[in-house]
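For this view, one protein chain was removed and the others were kept in their places.
Moving on, here comes subunit A:
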Amino acid sequence: MPSNALSSVKEQSLQKLSHYGPVTSLKIFKSSLILAGYGPILKVYSVDKASNTTKLIFQKQVFGRNKIHSIAVSDEGKILVCGGRSFAVLKVDEEHCKLQVGSERAINEWIVSCAFLNETTALILNSHNTVYKIDVSQWDTEDQHFSLLEEVHCNEKSILYSGSIRILGNGDVYVAAGTVMNGVIIWNYHTKQILHNLTDHEGSIFGVKIDRNGKYVVSCSDDRSIKLYDLETAQLLATGWGHGSRIWNLDFFLQMDADVKIMSAGEDCTLRFWQYNQQESSLDQLELIENAHLGKHIWSSDIDDETLGLCVSGGADGKIRVHDLQNRGTLLSYSLVEISKQTGLTFQKNEIIKQYCELEVQTLFLTSHGQFFAMKANDSSFVKVTIPETLSKEFNNFGIMHGFKQSNSAIVCTRTGALLKIAFADEQEPSFEWIIESSSPNKVTNFLSYKGETSTYMFTDCPNPQIPFTFHILDHRLKIQKTLTLAQPERTFTSTFMHIDETNNWLFLGSRHATIAIYDLNSNSNANISLQVSAVFRKMCPGDTITSISFIEGNHNEATLLVTVRDGIYMYVKFSRVEDQEEFKFTILQENKLSKGFLEGAMIKDGSLIVYGFKSSHFYIWNETKQVEITNELCGGAHRKWELITYDEEADIDYKFIYINKSSLFFKTFKGRFTDANYGIINEGTHGREIRDIAISPVAYDDGNRLLLTASEDTTVRLSSVDTNGIITTYWCMNNHVSGMQKIAFINEEYAGSTAANEEFIIWKLSKLQASKVPVITEFARLPPSSDIPDLRIMDFTTIESTEGDIIVAAVYSDSSIKLWYLNTNTAQFVPLVEDRYTTCCILNVNFIKVKGQVLLVTGTTDGNVTIWDALECFLSTTDNTVTKLGPMLVKQQLHQSGVKALAIQYNDNDIHIFTGGDDNALVVSKLILSSNEVILEPISFVESAASSTITSISLVSTNKIFVTSVDQIIRLWTFNGEDLECDAATYTTVSDTGCSDAFSGTTNGTSLLFVGGAGLSVWK
């Protein structure tokens, strides 16, 4: 029997610690469990309806190689899982908290779908439209003898892309088969007769289902539409359009007595709910959940609208999410007419609601004509707030109002900067008091306030740059303690946001052009002289208006703040100063740009970074840490006046969004049913597209955790940490790259680099927050592209430290270019040193070798060669400004028939070994011999068929031990004993498109962690 001995070697010596990857099937079971086919692993989650929490109760790899693509359950609670050719029977024994798992069994064909005909008989639909009737009664006996009772078919054995089996209450069994070419075939399992061939779709059918009452068929195809049919008559009832790409999943709602409803999900990562209205030829889209998963593809879904009121989706990003079907918050709206009726106020024709603020038991409103009214929190009724006419006219056409819940008061600012306090007390009419009388004739454009721990602060600006700002410090009952004037920073300064750091007594003012000014409130106590600005940082990042500033962490003489810019940037900025010195410094620790329209603000909530703003006609709240949308509201677009109120955990709502649209007042409240349960993410995931490279930080934290950088086809870089159990926690998902990524690597503890197509090359700087220990990352330097339309791929890069502590960088390109730069770590500039070219073929790898006073540059290329240049000269000439060529080519040696896909260099005491892996399946060890007058690369060991497919990466594990991945989805550990390469271990990985790896050996316990990336990410030990 022909055999490939290298597909399985001492498998038990490799232990899989964790895996993140495509969720290939989902099934809600008995209204209390969610079963997930997580590749070959079955995960079982319990759902607690009362607390809305889910918990992973079992997980077990049920198949060796195949992924679970379909799951069926029996009345008595047996579970049938199928995928590829494999199947297995299982049972959740809730009483004993046990998952009973039968052995993996197989038929000779790809399985499309499955069902239980009864407790002892399984039906398995194969990809040639044949149903295998299998006796599974022996599943829990020792032998587990399954027998194939019958192969049932309808005489039409087309290849299927999709299909399902529906067993009806009356015993009828229908097979719905989705073919590649011939539409949908519906046939009767018992009679083996074809009932219908539905050919309205174009292209392959990717999903087809029959509802549980046997009345309807729904299908989807390559044409991106959904078609609903009457099962009995085969009449096409309606078509649904809307998905932006292919649809993979369809499910009928369970409750279909009143309305026919369907859920769909697919490649565009949206979930959509549809309703069929009789007599209408289009399905009505009831709801759309966008960005349900990252990247591309929702592969699986299920719905329980009846008992749990939720649906569940699984993506290529490895995330499993539950989505609420019941509780969508409330939306209340009131027209001015209605408010007028309730309050008895008369509104002028052009009168509009200008300002509002939420107080303790009411929300207070101010109109453009100086009228006040309130909405009571208890019954949502509107009442007039009677205000003396003399006061009211002050607010005709102007008035900025801020609310202070604790003192149940509002402060309204007049055009000239006078401040009126409106205080509410129980059932009485409010009291009015000027806390600042208008003194100056100067106009005010903005009134800002900040409520701190010890005091409340208020600020009024003035468009005339000669006139100082006015700043008040108040106690919490809003009594003024102190008033200061602040000299305006030079040039026009439009204040947009104020923040006070009470620890250091610093005042931060945000402005346009991404500018922040700082006033040191300690430095002047003389009320007669204006306080001078201590620092103005202009254009801190690209973008314009600073929309929010809030506190992250601080200390004596330093404050790290969260800053948002309307154009979409958020950043963590550390402001600091040396004791007794005037000068302030700022460092951006974290900066990222979102492509989510206008970013209006951000906050940290339960350890997550929450951002909000407007994207086209919507207001959104997005959890940036978890990468999920919390809610959105179709409010008509960015508004001049809106308010987002955030509530703490105990409150019965999470957020309230107040806005005005078409002169009506809207209150949208939102309570996420799963907010407290990790936002409904029941399993964390990874990138939404293939991972192209993985890098582990060279140094571990005290707790043994390390940082993990991953670069993906989805163009993002993720910064995560990995613990010693292989559990990955992601902190940041960086959007700086816009092209498909090639490489990512740590340069040292502080810096990392990443490359991509379109000549993108970014150097990152990494650090850690002091208090929370959260790692942060920001773009430190970016290589300017060499042409206006850069279309070269930077395939790989390598670095070496210069004697001055700066970094020398080498990068190789798809057009055979090799370039070296000197990266100045103070200026973040790339200074060109070398521009050279290999041939015209694409260079795949590059490395420096620094040994015995020599510096060599090694490349691996698509023509199978490993080439070595002398690079010492370019090194010595780092000071003058000329761009040179590489030194002489010392070695050009063909080691592989085609592309040298992987290259790793091992430094030993005496010699250097270069391990290469090729597109030609071969693994080669070459020895680098350096003598004073020549350099020789001598291949010393060679395994021609080291994999059955392209070797994609080699990572050094320890001395002469390498970890190798290849697209045949086998991972292998090899040892080089000085003469031969020996395969120590080889086992299958479920990560397909296996393309990258990294490894490290723990210093403490000697175990190594191995990382495999591709369509998913696995950690092995």
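Observations, loosely collected:
As a working rule, contacts are C-beta pairs under 8 Å (C-beta built on N, C-alpha and C of every residue); 3 or more make two chains touch, one makes a residue touch a chain; residues count from 1.
Convention: contacts and distances are computed from a predicted model.
The UniProt record for the undisplayed chain lists the protein name "Putative tRNA (cytidine(32)/guanosine(34)-2'-O)-methyltransferase", from the options "Prenyltransferase alpha-alpha toroid domain-containing protein", "Putative tRNA (cytidine(32)/guanosine(34)-2'-O)-methyltransferase", "Distal membrane-arm assembly complex protein 2" or "T-complex protein 1 subunit zeta". Within the full complex, the residue among A:Asn632, A:Thr715, A:Asn736 or A:Ser955 touching the omitted chain is A:Asn632. Summary of contacts with the chain left out: across A:Ser86, A:Ser113, A:Ser530 or A:Thr825, the touching residue is A:Ser86. In the complete complex, the hidden chain is touched by one of A:Leu325, A:Ile681 or A:Val967, namely A:Val967. The residue touching the chain not shown here, chosen from A:Asn921, A:Ser953 or A:Ser997, is A:Asn921. In the full complex, subunit A touches the omitted chain through residues 1-4, 6-7, 22, 24, 64-67, 69, 83-86, 103-110, 127-128, 130, 134, 143-148, 153, 155, 157-159, 161, 180-181, 201-204, 206, 221-225, 240-246, 248, 267, 272, 282, 284-288, 290, 296-297, 299, 316, 618, 632, 634, 789, 791-793, 813-816, 840-842, 862-864, 897-899, 901, 919-922, 944-945, 947-950, 967-970, 988, 992-993, 1015.
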